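Read the structure below first, then the notes.
The complex appears here without one of its protein chains, the remainder shown in place.
The block that comes next holds chain A.
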Amino acid sequence: MCPPELRRARIEAQRLSDLARLRRVRDRTDREYAQPLNVEALARGVNMSAGHLSRQFRAAYGESPYAYLMTRRIERAAALLRRGDLSVTEVCFAVGCASLGTFTTRFTELVGMPPGAFRRRAAQAGTDPAEAAVPAGAADPTGAADPAGTAEPGIKVEGMPACVAKQVTRPVRNRVARV
């Protein structure tokens, strides 16, 4: 028998090490999103079953590892489409999506318009990098769907470190664009 305070400390230590494992999964998703990654592969990497990983990850981060991976891919896809030198299909594969259908559906869900429309719109808007850093919706007087996929009104990113601007304007699964 071990004293209760020791048991509590052990449980807490276990919880922290479980959370650190989830952090490694999330970091790996950020690092390798462009590879043919899926939840099974992510789970294998930390010796967990896919179901267990999905439940634990969602409890810790508020969305499933699959949703996190796809959000990461769509975020990068929006950046590549804004550049304008790649086709929608090329971008789909470049960000690690194997299915154009799934890519298009997810993109539309998160950004509020299909990738083709987004690309055309970005081309019309020009490619001023300063403009690209600002959520385009904020600068859009028509208030139409936000081509940057950052449907967070009123966020000013000027003067923020770029990586913070990216974080606050990142599309979040829980705040899906309304279509």
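We adopt the following convention: a residue touches a chain if its C-beta (ideal position, glycine included) is under 8 Å from a C-beta of that chain, and two chains touch if they have at least 3 such contacts; residues count from 1.
To be clear about the criterion, contacts and distances are computed from a predicted model.
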Protein that the absent chain corresponds to, by UniProt name, given "Sigma-70 family RNA polymerase sigma factor", "VOC family protein", "ABC transporter ATP-binding protein" or "Ubiquinol-cytochrome c reductase iron-sulfur subunit": "VOC family protein"
May I ask you to list the residues on chain A that touch the chain which is not drawn? 12, 15-17, 19-20, 22-24, 26-27, 30-31, 60-61, 79, 82-83, 129, 132-133, 161-163, 165-166
